[in-house]
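One chain of protein is taken out of this complex; the other chains stay put.
First chain written, first letter: the chains are A, B and C, and each begins at residue 1.
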Amino acid sequence: MTVREYLSPRSLPEALSLMERYGPDLLVMAGGTVAMPLINDGISLPERVMGLRHAGLDGIAQRGDVLGIGAATTLTQLLAQDAVPLLREAARNTASWSIRNMGTVGGNLFTPPPGGDVAVALLALDARVRLAGPRGERTLPLADFFTGFMTNALAEDELLVEIQVPTTVRETAFIKFGRKHANTPAVVTVAIAVERRDGRIGTARIALGAAGPHPIRVADAEAAIVGSALESDAIQRAADAAMRECRPFTDAIATEWYRRRMVGVFVKRALERVVA
Amino acid sequence: MASTIVTFELAGREVEVMVKPMTTLQAVLRYQLGFTSVKEGCRQGGCGSCTVLVDGEPMMSCLLPVEDVAGRRVTTLETITPDEGVHPIQQAFIDHTAFQCGYCTPGMIMISKALLDHDPHPTREAIVDALAGNLCRCTGYEPIVAAVEGAAQATAGKGAPR
Amino acid sequence: MSPALNVVGRSVARSDGIGHVTGRTQYTTDHVFPGMLHLKIVRSPAHHARIRHIDLSEAERVPGFVRALTYRDVPHNVYTILGLIGVEPEEEFVLAEDRLRYKGEPIVAIVAESEEAALDAVARVKLDLEELPAVFDVEEALKPGAPIVTHWGNNTFMYEGHPCRRVRFGDVEEAFARADHIVEGVYDTKPIEHAAIETTACIAVPEANGRYTVYTNSQAVYFSLDNTAIILQIPGNRLHFVGGTVGGGFGGKVDVIVEPLATLAAIKTNRPVKYAYSRSEEMQVSSTRSAWRIYVKDGVTRDGHIIARKVTSYADSGAYSRQTPYALTKHAANAAGPYAIPNVSIDAYCVYTNRVPSSAMRGFGITMASFAIEVQMDKIAELVGLDPWSIRFINAYRDGDVKPHRKVVEDATLIETMQAAAALVGHDLPAEFRTMTSAPRHAGEE
Partner (left out) sequence: MKLRGTGVAAVNYPTGMNLGGDPSQALIHATTSGTFVVSLSSTDLGQGHRTVIGQIAAEALGVAMEDVIVDTADTDTGPHDMGTFASRATHRVGNAVIAAALEVREALLDVAAEELEAARTDLEFDGQGNLMVRGAPARSLKIADIASAAQFKYGKTIAGRGAFMKPKSPVDPETGAMDPDSTEAHACTVAEVEVDTETGEVKVLSIRSAYEVGRQVNPALVKGQIVGGAWMGMSHALYETTAPYYPDPGHAPKDFSEYLMPGAHEIPQIECVVLEYPSSNGPYGVKGVGEMTANSPIPAIVNAIYHATGVRIDELPVTPELILRGLDAKRRAALVAPAADTTATAGR
């Protein structure tokens, strides 16, 4: 079916009411960088599409220790903020300039692996997502948002409206390793955030992209460095644990074998970057 | 499938187009307005040959429903080409033979224009970063990087080209 | 030196430069015609299958659907692109009849008022297929019991009664027997895509005088015209092909795939018809460079002279041979490399598999030979204790040498070129190589 209607709500309530009216067949699109190629190729043939570019869902606001990032905030806007350096680094390593001007932070959470590099950073930052629907709003940890390959906790009538990121995390590292330096899918993406107590790691979050059906955290690897001062043997234990825990896949870019191996290399390198 | 009218700014004037829902800006520019510098290398956002500027920011026109640029200012290679002669970036592309088949060239010049508007004195690193979304199969990129460097030198101190 | 030249030898600016940098250069799909229809293809989802039934009923109900074309509409549906130069047999189906030989093979052409409608209708065509065992590897395809891909024979192209293009020069077995070393290698290359930024496309336009103007980005317009005339069984003078400006070719635009169907659709509808590959079609169903497997066996003396070379090459042509048989002949003429080797035997096989057909690409048959031979040269050098420069100077061909395909070398400059490369990188060559030339050998000189 060629598209019969393109809906461009001007507010969140308008967007929600359109979703209610048209139900689950309404394709919701933000920057279009994932949906439009499929529509152009005739792979996706939606009848109705709702575009969020003008729905007022973009913008970044600091509220206390939390950075509120509107779901339709572009990656370029994310690159411009300096409250959370890890997110800047993640945005810088995602796609190309023109695509960053279009692609959104919210959309990044719906991008199947090996895409979704910003989502990996958000996971390491212990971000929360705010969802809105006819029954009101709820927030949940990003870790609970992902439920499987291209599936999530969003109800059919809910919309992702905001991502909330704590700005208190100071020690972070991000490495996206691809076959090229820029504008390329990840072989593996590693994002790390740690907090120290008396020089030792108190909490650690190690998130991986392209190493599972969605961005994942590797608990054993995190445990391997908690209580350490990131000595090299602790780092190696974490890298080894991450290799065991990750669930990589084979695609046109890399094999499962190579991705797993690179998880080890880049968890190590990212932790070494934290030390430096 | 009712058509709607969309108005945006192009080449310093308002243009009004009647479009079927979700027609891309690329298709409107090429097939309704005859702005065929906007190329169709992939229509997947992967090659940059359709790069245009929307309110001065580079975007892939193949991924933009034209409804989304209503009221915005769209800049294409046609609109930056002077009535006589060529823009300094265009001249630099000629001087450095920064093209072979020419199919990626409009997009390359538009992303270069965006770069030099934002950063009149880009480092080589900034240039290759800016070019990362624009593919060329013929030149090996080096002549294009050299052309952007040349254009930056040619326009340095003269203010950003229009 | 030849007489002084005025323009030749000067770096004059390109005559199309202004057009390219202003975007005014017109490429094929920059042409727009009133009432233009769009053609999209229903393609095989299977690597190898028998077609039981095709149901077009739902597709026909899509608003904007104009008509469907099947093999019954194609006057000469089975062709071979190189038939123009006498290559046989005719084997490729413009539109599939009862069997599908590769994933992506065209089955039905849908013509519609808009591209969206054409894509929509394509998605609504229902195929009832019986999947068949498929073969994907060149050597698997040659084993007894392998699924047979062609409709006319087995899985090799036939060269005048031989299953491969042969070169026989000297006596390789005798030379292997007296060689000090035997160096063997197997070289594999995967298929690759031309990836020109402009996709393959054409627009066929009916003219008032009963002719059809076809705007095309073919690399070879007459070749495309003549093949189109054969497939459509119309006189060539009813066709007028216009092209010449191509957004990158690299060999990817020498197949004749889009023009015959677009022209047929223009004939059937009496309206302009555009058939342009999408990028994913370009990536997944357009011809590739063949995958190659090349076995090289060299007999070498202890001082590094190659006295025998045996090459067995397999190019994966996919389901149809297209330009690949020609590539293997070119390969066979060059598989010994730019070296003087007195005993050479080459068997070059064009093998059918259930892959996307391969065809021409920059370096046609030679790029992969150069890869295999030049890696092989390094292995030989290491074995006999020579550096990579010496092994090449020692074996370099010279004017007057006879190549394995019996062509006398007349413009060799390998030696001079290597001398220049050594100078460029600051590599000091020993005097014997610094002073060596490609001039014909003296009597008795090795």
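Everything that follows uses one rule, which is that a residue touches a chain if its C-beta (ideal position, glycine included) is under 8 Å from a C-beta of that chain, and two chains touch if they have at least 3 such contacts.
In this text the structure is predicted, and so the values were computed from the model without any measurement.
S.K.: Wait, the hidden chain, what does it touch out of the ones we have here?
M.R.: Within the full complex, the chain not displayed touches A, B, C.
S.K.: For the chain not shown, which residue from A:I39, A:L123 or A:M262 touches it across the whole complex?
M.R.: A:M262
S.K.: Touching the absent chain in the whole complex: find that residue among B:Q26, B:T51, B:T81 or B:Q100.
M.R.: B:Q100
S.K.: Touch as defined at the start, partner being the missing chain; which of C:I346, C:I394 or C:M436 qualifies?
M.R.: Only one of C:I346, C:I394 or C:M436 touches the chain omitted from view, namely C:I346.
S.K.: So which of C:A121, C:L232, C:I306 or C:A332 would be touching the chain we can't see?
M.R.: Considering all chains, including the one not shown, the answer is C:A332.
S.K.: Taking the full complex into account, find the residue in C:P106, C:P206 or C:G248 that is in contact with the omitted chain.
M.R.: For the chain that is not drawn, the touching residue is C:G248.
S.K.: Extract the touching residues of chain B with respect to the undisplayed chain.
M.R.: 42, 44, 46-47, 97, 99-103, 127-129, 131-132, 135, 137-145
S.K.: Touching residues of chain A against the unshown chain: what are they?
M.R.: Residues touching the hidden chain, for chain A, are 37, 177, 179-185, 250-255, 257-258, 261-262, 265.
S.K.: Residues of chain C in contact with the chain that isn't shown?
M.R.: So the residues of chain C touching the unseen chain are 2, 5-16, 47, 82, 84-86, 103, 136-137, 140, 159-162, 165-169, 185-193, 195, 218-223, 225, 239-251, 253-254, 279-280, 283-284, 288, 291, 326, 329-330, 332-334, 337-338, 346, 353-356, 360, 362-364, 366-368, 370-371, 373-375, 377-379, 381-382, 387-389, 392, 396-397, 404-407, 409-414, 416-421, 423-425, 427.
By definition in this document, only the chains that are shown with their structure count from here on.
S.K.: Report which interface contains more C-beta contacts, comparing A-C against A-B.
M.R.: A-B
S.K.: Distance between chain A and chain C based on Cα centroids, please, to the nearest Å.
M.R.: 42
S.K.: Averaged over CA atoms, how far is the centre of chain A from the centre of chain B? Could you give it in whole Å?
M.R.: Spacing between the chain centres: roughly 29 Å.
S.K.: Could you say which residues in chain A touch two or more other chains, in rising order?
M.R.: Those would be 2-3, 40-41.
S.K.: When you check chain B against every other chain, which residues touch at least two of them?
M.R.: 1, 20, 43-44, 46
S.K.: Residue numbers of chain B touching chain A in their complex, please.
M.R.: 1, 20-22, 24, 43-46, 48, 51, 54, 57-60, 62-65, 67-68, 111, 114, 128-130, 132-134
S.K.: Can you name the residues of chain C that touch chain A in the complex?
M.R.: 40, 63-64, 114, 116-117, 119-120, 122-123, 278, 280
S.K.: Tell me, which parts of chain A touch chain C in their complex?
M.R.: Touching chain C from chain A are residues 1-3, 40-42, 45.
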